[in-house]
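Scroll down for the structure; my scribbles are underneath it.
Every protein chain of the complex appears in place save one, which is left out.
Just so it is clear, A and B label the chains in written order, and each chain counts residues from 1 on its own.
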Amino acid sequence: MIEQNLPVLIPVSFLFAALLIPLIGNWKQSSTYPLVFGAVGFAFFLSIYGLSRVLTDGAIHYQLGGWIPPIGIEYVLDPLSSFMVVVITGVALLVLVHSKSVVELELPEKLIPYYSIAMLFLAGLCGMVVTGDLFNLYVFLEISSLSGYALIAVGEKRSSVAAFRYLLLGTIGASFYLLGLGFLYIVTGSLNLADLAKILPHIYLEPTVIVGFVLMVGGVSIKMALFPLHGWLPDAYTLAPSASSALIAPIGTKVAAYVMIRIVLFVFEPNYFRDTLHVADIITWVSAAGILFGSIMAMAQDELKRMLAYSSVAQIGYIGLGLGMANPLALTGAVLHVLNHAFMKACLFLVAGNLRTKVGHSTISEFDDSLRKTMPWTMAAFSIAALSMIGIPPTAGFFSKWYLILGGIENSEWIFVAVILSSSLLNAVYFFRVLEKVYLRSKDTVDVHHAHNDHVKENQAVKRNEVGFSMLAPTIIFAIGIVLLGIFNAVLVNEVINLIIPAGI
Amino acid sequence: MLDFILGHYAYWFILTLLLLGLYGMLMKKNLVKKLIGMIIFQTSIILFYVASASKWNATVPVYDPSIGIDQASQYINPLPHTLMLTAIVVGVATIGVALALLISIYRQYHTLEEPVLLERMK
Partner (left out) sequence: MNVAEVYSSSIPFYAVFVSLIAVPLILLSSRFPNLREFWTIAASFLKFALVFTLLPDALHDRVAECRILEITPGIDLALKTDAFGVFFALIASGLWIFTSFYSIGYVRGLNEQKQTRYFASFAICLSATMGIAFSANLITFIVFYEILTVATYPLVIHKETPVAISAGRKYLLYTLSAGVLLIAAAGWTYSLIGTLDFQPGGMFGESAISGEAMKGLFLLFLGGVGVKASIMPIHSWLPTAMAAPTPVSALLHAVAVVKSGVFGVFRVVGFVFGPDVMAAHGLDIILLILSGITIIMASLLAFNEDNLKRRLAYSTVGHLSYIVMGAALLSANSFTGGILHIATHATMKITLFFCAGAIYVNVHKENISDLDGVGKAMPWTMGAFTVGAIGLAGIPPVDGFISKWYLGAGALESGEIIALMILVISGLLNAGYLFPIVHRAFFRSSKNFDGHGEAHPFMVVPLIVTAMASLLFGLAPNLFFQFYDLAVKISQSVIGGVH
């Protein structure tokens, strides 16, 4: 019985939590955490269960209110959506466990509204993923966006401005999506994903459809932060409180990428955007530009979170590149990178949160090697995530790049292979800069203490000042996950991702 | 040609609104004016849907005993209207959040002019 209702239960449990938290929380504050973890844990359990059923039995459909599609709204768990839902809820679970201490430190009086809005955010994201109706998708898109703006705005002084700018740009994006959807509705009369997929092939060349498609893709690109429509991202991620950036950064743009994949590969056929319209070429070129732009800008940053924000722009470029190359290997790389990057960025933002909690800042030029001794586990997790971002096997990052490279070679698009590989080197530059600061003695002290005279005792003089267990455990789990995802990626690809790639490619 | 323009006058109007809204969002320096631009932009899209629902010689989609149910073509399409009810609500929520953000910005920086704001943020 649960199984049939799975698709709707996941966003609904978040909605319930979002409502219950202020109700019960204002009466008894300590009940907030059980509600939060209960909701996310329950949703995660449901998504894992859903994924396993979908892989064995096929897609699960749920009709809202019993109305049959295309009249009614349908919620679907198919391999792609169940995969995405597992990623979202899994990452959210670990990040929310971590956020407990951070929120208590940074926003103690806003605890209840914060978690309530976080639940709304997750409800919006999960809803976007499971819905089979494109207008319903718009509604959930706006739910998650509005909660996202709020989550960002509770940070430091400048975060309201960043949130406002994000609001303007995000609304433009969502509105373009809505407009494009309107065009499609006018000519087809349907809003249901599967139904549109059947009707559209007959009218692919109508100007209305073409414009609708372009508007939808353009609107989603803004939410996805695809270069050059990424302008809202650096400020939003940097100025948001640590807990919010850790929640939004790994999964927010990925869901927009999911929407893009749905539109481009499932609503429309792959050869539409690849051969008929050549939009695929545009996507690959802007993605490649985004990869280089993001990596280069990241090198110039002094603040860790801003560096990670630009790095995210580059990583979204990988996903866009894989999507645009539109062959099975490249798509495998893109989908795998959704998972890999979620883990890597979550780990990195959690490390930034740990640093801010203990050291008070995350400015790179002020790091020194005392961090190695005071926060060894955090920095170890950072090192693993950094190696993965650079693409050193056997961590996860190497494998998504491997599939993307194979995809590029398959298309004989050597320029993109070169872009992917050179971005690995660029990533190495800005990550090793931080690693050098943290692990190596700084120049001033080296000249003063000659290498010979340092003794083991120095290690014992600086006390361990690592973050608490609830903050450290998620960080370490993500780091271990990055290594495991790398080593066992063949299992993931064979069992899950191969089912996601549509047959038409 | 003239026929084309006049026949689609609603859409031209909507396009003008859309461009006005975009202009406001991008070109105006005051944050409230940007917000107003955004609202106009969203409204134009709402109007687009509503306009697309209309039909010649059809009446509002409220049950009229004189027409009955079987002649559905006599009613205009109700679906875009319902969709736009949702979209209007979404728009209202967005405006609410945006205004809350503007209040917060004003409290902290005492200005809503973008250039001055950028100066004060440094």
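Note that a residue touches a chain if its C-beta (ideal position, glycine included) is under 8 Å from a C-beta of that chain, and two chains touch if they have at least 3 such contacts.
Keep in mind that this is a model prediction, so the values were computed, not measured.
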Looking at A:Phe135, A:Tyr310, A:Phe382 or A:Trp402, which makes contact with the chain not pictured?
-> A:Trp402
Looking at A:Val87, A:Val154, A:Val338 or A:Leu387, which residue reaches the missing chain?
-> A:Leu387
Could you tell me which of A:Glu156, A:Glu366 or A:Glu410 touches the chain that is not displayed?
-> A:Glu410
In terms of residues, what is the contact footprint of the unshown chain on chain A?
-> 387, 390, 392-394, 398-399, 401-403, 405-406, 409-410, 417-418, 421-422, 424-425, 428, 432, 436, 440-441, 443, 446, 451-456, 458-459, 487-491, 493-494, 498
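The rule is short, and it goes like this: only the chains that are shown with their structure count from here on.
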Taking each chain's mean CA coordinate, chain A and chain B are separated, in whole Å, by 30
Residues of chain B that touch chain A when the two form their complex = 22, 25, 31, 34-35, 38, 41-42, 45, 48-49, 52, 80, 83, 86-87, 90, 93-94, 97-98, 101-102, 104-105, 108, 117, 121
Contacting residues of chain A [partner chain B, same complex] | 135, 138-139, 142, 146, 149-150, 153, 157-158, 160-161, 163-164, 167-168, 171-172, 175, 178-179, 182, 185-186
